[in-house]
Structure formats: C-alpha cells, structure tokens
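The complex appears here minus one protein chain, its other protein chains still in place.
Each chain carries a letter (A, B and C) given by its place in the written order, and its residues are counted from 1.
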C-alpha cells in the first residue's frame, strides 16, 4: 500500500510538472527506477521484460556490466566528460576501434562526424552535406519514413501528425513509395526512375535519396536487397547521394552491424545514433565517404557532440562485433521470433495479422483497428514492455535487447500470447 | 619525448578518421584526458585553466565531486539509464526539486518538457509550440542570434556561414536589430514596434519573438533590462509569445539562474540546455507556461529525452541554488573580471578593445582583425583555454566555471595579459 | 530582294533590342505583319497556314470579321478601354451573355472573377482561393502539367527547365502521375488515393488538385473521363477543391466549350484565358462555385483585369456557342486530323510515331530525338506554322483555328506530310 501511494505520488509529479507532450508514460503508467539486461523494475518493485529496448537505443540491454565497469572507472578517474569537438583520449580510442572493428572488416572507408548526440542531428547534418556536395536542394525520402523531429528531418518524415506539428510548410523534399508500398506486383523503383528520368515530372534531380532499410516507426517495412540495389543504381546514374538512416535499424538490430550489409550497397552517408553508445546515453555519428567530406570547420556543430561518457561505453560495445558470433546469435533469435509470430498469426486469425520485420526487429501488423495498442496495454499489465508503430499504430513490435537470453525471450513470448488471448476474448 | 609522440599519434587519428567539420581541435591541438573543476589535462600531462567551460555547458566546473558521487552511486546501483519519456524516479526527483528550488522561489509557473538533450532541440520544440499556439508562422529573432544548427533553429540564427550551410533557404523568420545594434542612440525596439504596427511593413504578426538576453556566440551583446521589458510589452500587445533562449546565458552564467531575472520579465517559453545537467552530459528543457502547453502526446519527441544520468547530476546541481550565496559569488567574480578587462583595455590601447558582457560571461571585442584569435592561441600555449565569438571572431571570452576560485581566476588573468603582450609585441 | 533586305533588317532589330528570352522567333525567323482567319503573312508577303493558333489563344482564327467590327465600332465610339474592376457596360454584357450562353445551358453555376488578363494570373488566383477556402497549403498537380510562369503557377508546373528558372525552391506542391503516366495497365488514381489515405505517406491533404484534362505543353496527354471522374471522387471524399486549368484546352479546343464536359465532372474552380477574348487580346477568368467565393474585396487584384476591348470581342465570340453546330464541326474536323495522323504514323514508321490528343488538339509524338522540331522547321519553310511540345519537344501539334475551313486544313496536311518526307530523306 505504501509503495502504491508513492507510485501514485510520483505519477502525480509528472502530471503536474511535465508537459502534455509526454507519451510513453501514458502507455506505461508507472515509475521506473532500475534496469539490468532485459529487465526493468519500477519503484514498486514490479519487474518487466523489455521487448522495447529504448526504441532501439538499448540493443545491448540495460546497464551492461562491462560498459558499466568502464564507465564507473572513467568517471572515478575524472576522465574528461564534456569536450565539444576537442581531441580526447576517449574519442581517439573510439575512432581507432570503430575503424578496426567495424569499418575495415567491412571494406568501408568513412570519415566520422560527431554531429550532436541525437538521431535528428545526424540526419540534419547528412542533409546539409548532401546539399553542399551536389548544389541541389531537393531530397527524396519514402512513404512512412521517420527521420526525426527537427524541421529538416521532419521534412523527410512521413507521419502527418508529426509533420503537422511543424507549424510551417515542410519543403525541399518529395516522398516516393517505399518497397512494396503498392503491393507485391509493383516495383516502386520503376516509379521513382520514371520521375527522375522525365524532365517534365515536376521532381527535380535530388541532392540525396535517404532511407531506412527497415522502417521501424513506419510499421516494420523491410526493403528487399534487390530494391535497395536498384535505388543505389539510380543514385549512381544521376550522381545522387545515397544516405542510409541506420539510427534504428543499425547497430545490429537486423542481424548485422549495418542494416545494409546484406544488400551489398555502399551508401555515401550513414546516420547512426540510438545504440551506438551502447549504454543508452546520447551519441550520434554521421559517416561520410572521404570524397564528400567537404565541410568547413564548424559548419555544423553542437554543444554535446563530444560526450565522452558515451565514447567510453561505445568503445566497449564494439567488442560485441569482434567476431561474427553476436551476429549469428541475433539472426538465430530473430528466427525464433519469426517462428513465434507466424504461429500466432495462424493460431489467432482474429488478429488479421501479418508478420513483418527482420533480425530482432519484428512484429505483427493487426488488421483490427486499435488492437495492437490493446495488446501492448495488456502486456504491460502482465509485465512486458512492448510498443506499437505504423501510421495507425497497427503493428506491435518485438524488439528486445539483442543479447537477451532465450529464457527471457520465451517468457516474453508467453506474455505476448496471453495478452493477445485476453484482448481477443 | 615519448609523451609527445603519443600526442602526435593521437592527433593523427583525428586527422585520419574525423570529419573536416571538427573545429575546436584546430584551436586547441592536443588530446585531453582528464579534468577537475577549472582545470583540464592533456595526455601529455600539461594542465590548462579553463576559461571556456564547455561553451557554457560546464558552469559548475568539470566533474564536480558531489555530482560525480551521485552519478557513480546511481550507475553502480543500476539505476535506469535510458527511459525515453517514461516515468522514472530520477526524473520525478529532478522535477520536484526544479520546481521547489528554481521555479517556486521565483514565482514562475512552467510545465517542463524534455525535448531531446540538445540546445537546438529545445529551440525547435519552442518554435513548433509557439506556431501551434498562435496559428502564425513567422518568428522574429535578432541580429547575431545563435539558436542552433538544425533547420528550424538555423532559420533564426544570424551567422551567414552557418546559415549558408543549410543548403536550402531558411524561411518563416525575420531578423530584427538587437539592443544597441545601431549604436547607443537608437532604441531598436522602436524599429521593431514600427514594423509590427504598420500593416504595410511586409512583416506579419509573428508567432513568437525569440532572443538571448546576452548573445554569447554573437559577441557578448547584452540586452538592457529596459529593452527586454519593451520587447515583452510588444509581445503582450499583440499576443506574441516571448521565448527566451537561455541555453548559454542561463543556469547562472549572468549571475542569476535565469538570465532574465534582473529584467523582471516573464517569458512564455524558456529554453535551457548546456549546464542544466551540471556535469556536461546532454540534457535540455523547454519550460512552457501552463496555458500554452497544448501539445498532443508525442507531437515532438526524441530518443534521448529521458537521459537519467543527466537527471541525477542535474538534481544535484540544483543545490547550488538553494540560497543566494552562489549568485552573489558569481556577481562578485564577474566584477573582478570586469575590472581586469577594463584595465586591460586602457593599458593596451593597441587592442582597440571594448569590454562586453555580464556576470561571468564577459570579454573584450578587439578592433584589430584577427587579434582575438591570436590571443587565444597564445593563451593555449601558455596553458589557458579561451575562445572567441562574434561575427568576425573579434571577441575573446572570459567564461570560466562559475565556481572557479579566485586563485585560478587570477592565474588565468595573468595568462590572458601575458598572451596579449605577446601578441602586441 | 528589297523585301528580303527589309526582312533581315527587321530581324536585326530583334537581335539587337530584344532579350535572349525570345523563343518562337527562333523557330519562325520572319517578321509577321498581317493575319486573317487561318492565314498569316510576313512583311515579305509570304503566307503561312496557321496550325498553331497562338498556342491556343486564337481558336476563332485571326481577326475574326464580326469581332473586328465590334471592336472597331467600340473604339470609334470611345467606349471605355481600361476600367480596373469598376462596372462597365462592356463587362456587364459579357457577364450576362457568358451566363446565358455558356453557364446556364450546361447547368453550371459559377461566380466570375477577372484575375488579371493572363493564364498564370487565373491560376495564381485559383491557388490562393483554394488555400483560403480549405486552410490547407499543399496543392497536388500532375506530371508534365503546365500552369504558368509566375512563382505560384510554376510550383505546380512539371517542366524542369522552367522550374529551374524560378531561382528559388518551389514549395507547397506535389506532382502526382497523370493518367497513363505509368502505362496502360496502371490506374494512377490508385497511386494518388494511396498517398491520400495513408497518414504516413508524407503527403498532406491538399487544398486542391489542379489539372488540365488535356496537357498541351506536356505533350498532348489526354485524361480519360473515368480517370477524371475518379479524381473528382477523391476530391469530394476529402473536401479537396478540384481546379480545372482550361486555359489551353478550354474555349472549344477539345470539341466542347469546357474540356471537361464529356467527363461529366463539376470542378470547383475553372481557369480560363487564351481564347476567351476571342481575338487574341489579353483576358482571363476564374470561375468559382458560389459557396467558395469567399474573397475579401481586392484580396487579389491587378491593373488590367478590366480590359474592355477584350470584353467586347469575348462577348461576340460567345455567339459561336449559341447552338451546337460549332462543337460538331470541331469534332468532325478533329476526326479528320486524327485520320490523317494515323495514316502518317502507319505510312512513315521511321517516325516511331504515336498519335495523341482530342478535338482539334492533336499531334504525333515522335520516337526519334529532335525529329519533331525538324519537321516543324521544314513546315515553316513550306508555309506552315506548327510547334512542338512535350518534355523533349517530341510532339508536333496540329492545332489550327477551330473555324479553319477544310481546304486550309487539307493544304496544311499536305505541307505536314511533305515536311515529314523531307526530314526522313
């Protein structure tokens, strides 16, 4: 009783003090205090399995022990915390290791930009640079894309509610149909190509084409490798920069470090954030092919682009990628999720469900309005954190930490199924 | 010799791996590894007095022991690190204390929004909200304003190099002359008023007027209280929202927690970031008068708006403001800086210097082109970190941690003077 | 010889004095002095058959005798020439007759706006009004649309050369695929519908959809009645205003007064210009459903919106439409053109020709690059005025005055065929 009162008291704080813009607290109405791996606890002591992973910012789970250790030791020794874009040992280490562990083995050569520690910031920096490189203004994005909430990033985001929030018209962008937007039989790259090659189409040659290989917020829409290849070819044909926004799909979420590895494409700019720091602390990178790194010093900047605590954990997190064990494990567990979801869809036809996704980035699109939200609400009560996405919140997403163990995964499955049953009753 | 080699090696990493956009490392070409209070050390063991304070993000100095302790203990206990905008104990504590220590004693009533952990993010959220509240699109900002680097914030920033970097035209904004922009004798609010009251002026009624009370990046231009009062009156007369961007000038930099306290104005929205976390970790707030908090849930969001490590140190940092001792001390030390700078200007007329600023946010505008940069370069060699600002980098800024002790301050003064002498030789 | 010298002298005037922007004089390098019906004469006395009709502004031929008579008499009697939007007898007569002869028999009820005497002006007024009525900003137009050259009209025009000429980014518009843009098998309205009904598509609900039922400049692309019907249905479903730009296709060019009559749709706004004055003098109308006529007085204006000389001839021109004889004749002659073009295409496969168009708005799209232009150049030498259109100038257009007699038509055909033969040699 005491605990519940405290809990209520704390929720009152948010109602009284926090802006109406708050959202997840409405789906998960409690006060969290502790977390470890794939478990979160609220102040009431209740434990929750995490199938949400900080919307993709916690791919290595909460408070990973090795990162924690590195962080504690760095802080204890008064390692420099905040450094703008000065040189620091922590940054040097990160850069060296990122190159050795991530870039070189993948035959990728990129300059690394620290654009400010959020996803929207890396996207804004990528847009600026593409426009500078090409001297063009237009950027092509795709239906149901999500790239961030600042005006530049918002202009290439699909969601009408979020776009409307801009309060001004969003310009210099055109939305093209993502893979399979018009069903299985239409190759939407044909459409894009037609607009680009016809000088009367009303769509100018763009500075860049930006895309997520798997659209997380957009409803777990997966682009096929062939489609990605064709988009890359269009970019090469007209000297358009290809920007992959790997903020959510990157850092292993789809099974490989970069989401585009399996498509064998070579983006000109890559946006990373969310799990790049490994520990849930703010960090972002913009990777730039050396020939396009034509920034003037300070042409894009920001106060927190030198967040060394994040560099420390980010360097530690790179160790997951020293060999391909981690990748294999993600893919395997992803198949378990897929199997589970397929069974669910066939066993509960009332869901009118469709399995979507890739790696540990999967879910079910429900044909019944409002159902996905209800399932997530049930799951929360039963001790599982899970969220929806898609233009009508029609998809519930299984998006646990990548290093979740099979036991927790299965426990989570059980809660998901129980929640579905409860909702369909 | 060994150390120098290592240093060189590390700088090579940045040259090879980091984007050409890096800037401060060009002014301060070394690799930092450790910091404490107002001192920074590089990997070579060389100590530097910090008259820069992370461009205003380190008002309480580097790695403040109490914040450090709180942080270490929170991490050690697996306090939740990343929480989006879910409820957490760390956030609840911060909100309660922010209200009790900061808002209530100042008779301010604001809803608190966590807009993503950077200055540009709070500014973008403020612009969106002002446009939503008023249904208008235009925002008025001021000459030499700096509000951030994403497209929305950039549209109200003055610097042409940074604006040009956008690569697209920056719209829905008009720049008006800041206080004293046209010299002592012109009250620039007259000008603003004329444009607003004349329906043929070509300037529509704006959604908001946004300003920094002291323009840091713009060259330490201080708005007089009367000028601020008059701007506020215009806002009231035409139902324009008054937004104070206190990202750099706030959190005590000018002597009071909010920079606008001495002007006795009551902004509708306040943007805070930089030193709000106290420890140099990314965090930002948007404070909103309750009647204007009309956001829909999630209408503006971001992955790192729930950075609990920052909430922990931010809560600790609030203790500085429990009484007015800290404020008094800042003002006193500010006067010492002022005294020092005035002496310098009169003793070294070759500087063609003009003292500017307020609180511990001061500096000298040099009439000789390129001189301020040279002085900073000299200071760096002599063990002092100091930067320039202003449209032509003509102002060198004395901007130490607010809790710097007098001894360090004086040591810094000595280096500044020695650097000036060296440059004027 | 004398004449040729004079001709050369006059062309020199244009080269010396007229801007490089001049274009038709490059295709038709002579100096015209006289015209009557479907014949033009240059200063050299050479006669040309007119298969161009002032790009659709001379649907009743040059200097029609009845209009000429009315005009001469009005001028001789000092009828008022210029009246802004004051009331004049000439305007009252036009309005009354336009209502009686055009609107009422077609069961159309429109308020008539005089928006300034050019096509781009009526389009700009239509866009403004649609945005005012709906409170939305976006306008949807179609691939290969042409709506005019001022910034508002240009933003919904497809041609990249013309768009680029704006020198600024063209906003608040989205280009959708016109009928058959993606081939016979794709109904492009499906595509449009998908973008409108998906709240994540990145395309907001528009204020208006604007289209030409036959795209003249865009290459004689004809929208099918069913396609137009479906577009109208989408407009009704989402309260989008349907604007028909009938500047070129209207005033009988396709066989009926309005080009959309055969599709049985009921546009909310109709743009008319070009042949509305009948005599080639500047005039334009914007027709507005009464419920949407919410303009404030003078909210859109212009100096020459009261060009009474044009009202006089325009009123006279309406007599062509008092019964359906004229319409029948256009359609019949249109079929003659169609027959001729079909024969040409089959007889000269080297053209890689495709017959396009409707009414007396027809032509052949040539598959061979540059060929259409060459044919027109040949025709000019042989005494025929004919122009190309389409994104690559690939279509030559048979677009004579609507009242051309069969003899002239056949003479023109003969020149066209001879020109083709000459080019294919």
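What we mean here is this: contacts are C-beta pairs under 8 Å (C-beta built on N, C-alpha and C of every residue); 3 or more make two chains touch, one makes a residue touch a chain.
Quantities reported herein were computed from a predicted structural model and do not represent experimental measurements.
Touch with the chain that is not drawn comes from one residue among C:46, C:82 or C:406, which is C:82. The omitted chain makes contact with just one of the residues B:12, B:169 or B:224: B:169. Of the options A:168, A:337 or A:375, the residue whose C-beta touches the omitted chain is A:168.
The chain not shown here touches chain C at positions 10-11, 13-14, 17-26, 28-36, 40, 43, 54-58, 62-63, 68, 71-72, 75-92, 95-96, 98-99, 111-114, 116-121, 124-125, 127-128, 130-132, 137, 148-153, 155, 161-162, 165-168, 171-172, 207, 247, 273-274, 279-282, 286, 288, 293-304, 307, 309. Within chain A, the residues in touch with the undisplayed chain are 168-169. Think of the hidden chain as still there; on chain B it touches residues 137-138, 141-145, 156-161, 163-164, 169, 171-175, 177, 181-182, 186, 190-191, 194-195, 198-205, 218-219, 390-392.
As a working rule, only the chains that are shown with their structure count from here on.
One finds 58 Å separating the Cα centroids of chain B and chain C. Rounded to a whole number, the gap between the C-alpha centres of chain A and chain C is 50 angstrom. Separating the centre of chain A from that of chain B, both taken as means of CA atoms, is a distance of 30 Å.
Shown for chain A are the residues that touch two or more other chains, namely 137, 161, 171-172.
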